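Here the complex is missing a single protein chain, while all its other protein chains stay put.
Moving on to chain A:
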């Protein structure tokens, strides 16, 4: 448990991706089986551990300390797990030697073997035997509140780093394996052959596209490619084998529970790649609804009848990876597309349709089509090589995405916050606003926050402005001068804009970033809230 607790403590406070990779890779290298496998599972979100209710923990801690002192402590720390971890030892306690502490694997096995009446005394005993940092890790795992800012993808990347294997290989195997992943580690360390997977309804890593860069298309022959719309939903993978059906997000998270409407409608066997959307399919002649409608259905553990009725979900199919049990990934896009057509043809009309191909003769023509899509839920076009097999990962060449141009506004810097890690001595997170009519004339209202898009040299300029023009400080945040005739104008680019009840301005941007520093402009020349509202309305129309 000690090594895992130390890893968590470091990961939580390490902002840089490379730093996290290094910490994870070192942990996988230095920790024995089966502990490292359970550690990996805890981080990747695949660990199954008997849960402990916060109320029980509170009872256990109050058995040993005064309630008033506990309350003072909890008020100060603010996190129940951390408070309990810290106050558990009332008296001075000798440092528990690392080898004397329970191992992560023994904690997991022990907890999962407990009967209901044994939980209380087992948890008390474990809390006694762990040191504060391991205690914190244990409570977080057992109450399901572990947040460390590491994705499953990053954990796999670390496995790749530690073993020298390709991350795509790990992805391919991942969903067929279970904690504590001993066969996986054995293979990664070159001790055994690649593990063989039994179940087919697992997630298979998806194929991703590269954005069209300057001159990328110049040397390519349009006749070698097909184009289709890029829909603004979320990319999903449907997997169906025998009685098992699953819906996975692009990163392999199982989101089946939130979409029973889609899952129940699957009547085919195989693995299909598509876009999850809300609204009606093209085959039922009803409109596709916006991303903000889809958001109503996302990130839910369960879904009620009202949600299912008001926000019906469907899948617009892009590709097929397995046709029945047959792995068709090595076939060409054209051949797979034909198979997909047959498969969707007989699938329920209201839950599945086929993403239509967009005919074009030249890149120029496609550019025109891209700029004026026939549906507001389209965010660009995908360009796919007709002879391309389905390859996991983001290969340059076979698939491109050509997005609609981003939106742009000129906004005024209002607040700046210090960054983290490498940027901790720079003001690098900027809140910006646009003008709107206030009670006493025009005033700025914040519309978003951005912390990338600028170069290091531009950051120097931004930071200098913040330091020389601070009007107020709130902890790590500074308010800066922002007046019609004096301030800093930022050109902000973003991918989409929606209404929001959470923000004072009433709008929320998607992926805002600083496109350019407009030192040539005065704040008075910046955009107004009405301009942003018009963008929202144009989208909704």
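Heads up, the rule we're going with is that a residue touches a chain if its C-beta (ideal position, glycine included) is under 8 Å from a C-beta of that chain, and two chains touch if they have at least 3 such contacts; residues count from 1.
FYI, contacts and distances are computed from a predicted model.
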item	value
Omitted chain (choose from "Anti-sigma factor antagonist", "Ligase-associated DNA damage response exonuclease", "3-methyl-2-oxobutanoate dehydrogenase (2-methylpropanoyl-transferring)" or "Branched-chain amino acid transport system permease protein") - UniProt protein name	"Ligase-associated DNA damage response exonuclease"
Which of A:69, A:113, A:197 or A:338 contacts the chain that the document leaves out	A:69
Residue of A:92, A:191 or A:502 in touch with the missing chain, whole complex considered	A:92
Touch list for chain A against the chain that is not drawn	9-10, 12-15, 19, 22-23, 26, 65-66, 68-70, 72-73, 76-79, 82-83, 86-87, 89-93, 95, 132, 418, 420-422, 424-425, 475-476
